[in-house]
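Yeah, one chain of the complex is gone here, protein chain that is, but the others are all in their spots.
Labels A and B are assigned to the chains in the order they are written; within every chain, residues are numbered from 1.
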Amino acid sequence: MMKQAIIPALLLAVGVLIPLLIGENPYITGILITVLMMATLASAWNILGGYAGQYSFGHAAYFGAGAYTTMIILSVSDTNPLVAMAAGVVVAGLIALVTGAIVFRLRGHYFGLASIAVAEIVRLVVLNLEFTGGAQGILLTDVKFYGLDLNSKNPFYYGMLIALVLTLGITALVRRSRTGYYLQAIREDQDAAASLGINLAYHKNKALLISASLTSVVGSLYAVYIRFIDTHAVLDLRLSIEIILTAIIGGVGTLWGPLFGAMLLVPLAEILRSNVLGEALVTHGMVPESSPVGMFLKEHLAHAHVLVYGIITVLCILYLPKGILGLFRRSGK
Amino acid sequence: MIKHLLNVNHVNKYFGGNVAISDVCFSVEEKQIFGLIGPNGAGKTTMFNCLTGYYPVSSGDIVFDGKKINNRRPDEVCRLGMARTWQRVKPLGSLSVLDNVMVGAFAVTRSLHTAEKMAREQIHVVGLDDYAAQLAGSLPIGLKKKLELARVLATKPKMLLLDEICGGLNHTETWAILDIIRSIRNSGTTIVFIEHDMKAVTSICDRIVVLNAGEKLAEGTPAEITSNRDVIEAYLGGGHHA
Partner (left out) sequence: MLFLQSLISGLLTGGVYALAGIGMSLVFGVMNVSNFAHGDLMMLGMYMAYFVFTLLHIDPYISLVLVMPAAFVFGYGLEKMFINRVIHHPHQNQILLTIGLGLIMSNTALLAFTSDPRILTTSYSSSSFNILRDVSVSVPLLLSFMITCVITATLYLFLGKSRTGMALRATSQNREAAQLMGINVSRMSAIAFGIGTALAATAGALIAPTYYIHPLAGHSFLLKSFTICVLGGLGSVVGATVGGLIIGVIEAMSSTYISTDWKDVVVFVLFLAVLLFRPQGLFGKKGGQ
């Protein structure tokens, strides 16, 4: 037990110390926040998708529920952001319960399809309503939280770190409990699970509720961090897919896989987005700047990160369906 | 007075217009080993699926331990004390043997520690001690059948429904399993047993019901059944070897 705790404790210490080591560097801190955020989202998704085997393709709905609820409350009142966050969890929980009631009686393709449909309904409703800001989104000019300097990124770094620790902690607890065994039994074989006394719908709903609540918390944090949200940023299908991809690349159904996936994917996306690669090729003289290839790289590579995500998804499913940690596990056990 | 643990009263099951089970009645006494036999397509597995809540019955009553259980969910039936195994084994493939059996034990305890202790006991009963840490999916079929048995025993059932637990096993394995089943009964669990192997059935069962084309063809002791003309005809006429 003591041995098992050493690595997580070391990781946590590194996580806590990083901002002190790198000092005020908003760019790097920003990337780290995104790493923590994607790691938390993928870990939250993993409870439902990885352990219970119920692949949700609509987790953006819960992220968006947290983000929008928080922003709407904070833009009309001086509520404590933590209270607004709790309200977000309630909204996300309600959406989860409705989704669960509809789809958990069904098997196979249906849950995936229905989770997308629910997320799309949420997105379209938010887009078409007045008080959600419609296509313009919501901008938050000022927010206060116990005298913290919210113009610095560090409070959000620690906020996301707490969310990640919370999510991983819950995952670890669930894994070593009856619920964890039941979720995995459901993933492996639903008929066998039911014959051993497992109430399928109840446990799937439980997993969805935990997963959706944690996702919503991250949505709230993100909204207050960026202070601007619209449906494109927080409710898009693309976000749902990025969450799954992060979990898959790291290793679905493992505790550390999603964190691992985020540590790989987020920096990769950042390299592509900031076009570091294209510029490097040009400045090191490997591709002449004025050549058509050089022009193309400078112009477009920044937009190519979704394309690269697509390629990674395909390669991952074909060659690495268990993720990078799955690879180690197979040789380890 | 003899206590009937299970009463099946005039149960019918239709799929669309097809009759799968037609007006079947039987009763199982406590601590009996009860055989359910019949040629392929006779409705044996369908009957199990009705008993354990996987199919809703079309009409009729199923009373288990004094409670009507028609149309209860499978997990409720299990928690009432009626547990089953599967003709095509369903191991939780990427979990270890121990974890598989612990899932069963969690039906009666919440504690991880107790579940593990109970699971190890059942693993010992079926003789899988050496395989406890192995992944269930990697076991050969004979051991998977034993795993199913251990897992379902861990739910501490009052009644155990075994669906062709000897199917696909060789002679030695079959007799080993039958020994385990006898000892399970001796410790107080009632057993209903679907089996193709007539020899296995007659050697172990106290009472037998024969199904044919969804109907009850005969009922009686093994000796009565083996000498029953209808039964012999159904088996030979159907082209199936008993």
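Here is the rule we go by: a contact is a pair of C-beta atoms (placed from the backbone, for glycine too) under 8 Å apart; a residue touches a chain by one contact, two chains touch by 3 or more.
This structure is a prediction, so every number in the text was calculated from the model and none was measured.
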item: Touching residue (missing chain; options A:Val83, A:Ala201 or A:Ile317); value: A:Ile317
item: Absent-chain contact - pick from A:Val35, A:Ala86 or A:Val103; value: A:Val103
item: For chain A, residues in touch with the removed chain; value: 49, 55, 57, 102-103, 105-110, 112-114, 116-118, 120-121, 124-125, 127-128, 237, 241, 244-245, 248, 300, 303-304, 306-307, 309-314, 316-318, 321
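As a working rule, only the chains that are shown with their structure count from here on.
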item: Interchain centroid distance [CA atoms averaged], chain A/chain B, Å; value: 45
item: Chain B partner contacts - residues on chain A that touch it in the complex; value: 176-178, 181-182, 184-185, 188-189, 191-200
item: Chain A contact footprint on chain B (complex, rising order); value: 52-54, 73-76, 78-79, 83-84, 86, 90-95, 99, 102-104, 106-107, 110, 112, 115, 151-152, 155
